[in-house]
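Excluded from the complex is one protein chain; the other protein chains are retained at their positions.
Now for subunit A:
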Amino acid sequence: MLKAVILIGGPQKGTRFRPLSLDIPKPLFPIAGLPLVQHLIEACVANEGLSEILLIGFYPSAQIQPFANEMQQIYNVTIKYLQEFTALGTAGGLYHFRDQIRFGNPEGFFLMNGDVCSDFPLKELYEFHKQKKALVTIMGTEATRHQSLNYGCIVTNRETNEMTHYVEKPSSYVSTLINCGVYVCSPDIFHTIGAVNNELQERYRNGYMNGTREAGYIQLEQEILAPLAGTGQIFVLPVVNWWSQIKSAGSAIYANRHYLQLYKTKFPERLARSKGQGETCTIYPDVHVDPTAVIHPSAVLGPNVSVGPGATVGAGTRLKESIVLRDASIDDRSLVMHSIIGRGSHVGRWTRVEGTPSDPDPNKPFTKMENPPLFNKDGRLNPSITIVGCSVSVPSETILLNSIVLPNKELSRSIKNEIIL
């Protein structure tokens, strides 16, 4: 029997995803029509013998529980939300709910960070884990030398794939093999976490922590994995599958493109078909349109577009490289590109909503999504995708360029390179 644990964080996490995460928890933000974390659930349930998925995080239960119930209905697997009383770190939450995880004696469990996107090769990862008799197996991938510094960097024994060294976000170059935040763990990992926890509790009681962190807070990467390097218990499977983190809002459009691409082989029925093939408007693949969305026959959609439930797209309107969320409406003859249109927002006619893509350079192998800060050194807004928060109104005949509009705003003019509070 197998289980999966997905760490979804909480409202204080994922703030770089604002304003998209202001009205919906980031794990529930739809990418290619499905909540971010549903793609992870889908990858997990594809494994034979997987009987339970546990979502661990510190969002209020009311925000996640209905989703967990819905997922359980759809996939016919036990799916539970376990709410931490506070942020306990990547290993602290795991340890806090150890009895739940160990219940039923699973042979092992997948452990995934909730903000990763990938064509998850979970079967290979689990086979590899069994073959190596590992305590923990890490899915690894190649990064550029420069970008590796933003990730957990791993050094391995080339012959055995054993992890010999681990540094989280080093300040100088260590290795281009990075941690994907996707693991297979044996239940014995709780002995190791338990021992670390006891030591931390001791120090906490003696006041060494100086109140800087919660009792029970443990970081998986620095406090569990790094010390286990070179002990013959941690193995790394390097993979070449597409993989990305979702940090900034810009990475949502990048992830949307890749999930749509994966639909072509895995779920072709989720993709909109071109005119003449049963679909009513012009489609440049890949495009996902919710069946309840209303698209005018003269609209032109794609590539890389997702349109959510109840959304409407008017005559002669063009959407490309964009995500249109639930109940948003875009009037006639407008153009939306490299942008996200929030839930229930309205874009007038002959309006142009445009952002600047920040996709990884496709000509540089192993390049990952950059998540540049909002402002550059001169204090100017870095050009990024345009984000229209929920219930925003963008008037007719205006342009909204490289801007971020927070929810519930009624714009009255063209906006360029601005954040509208």
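Just so it is clear, a residue touches a chain if its C-beta (ideal position, glycine included) is under 8 Å from a C-beta of that chain, and two chains touch if they have at least 3 such contacts; residues count from 1.
In the analysis below, contacts and distances are computed from a predicted model.
Visitor: Which name from "Translin-associated protein X", "Protein FAM114A2", "Interleukin family protein" or "mannose-1-phosphate guanylyltransferase" does UniProt give the chain that's left off?
Guide: "mannose-1-phosphate guanylyltransferase"
Visitor: Looking at A:Gly316, A:Pro357 or A:Pro395, which makes contact with the chain not pictured?
Guide: A:Gly316
Visitor: Check each of A:Tyr75, A:Tyr284 or A:Trp350 against the chain that is not shown and name the one that touches it.
Guide: A:Trp350
Visitor: Of the residues A:Glu70, A:Glu124, A:Glu199 or A:Glu397, I need the one that contacts the missing chain.
Guide: A:Glu397
Visitor: Touching the missing chain, which residues of subunit A?
Guide: Contacting residues on subunit A, toward the hidden partner: 315-318, 320, 332-333, 335, 337, 350, 352, 354, 397, 399, 401, 416.
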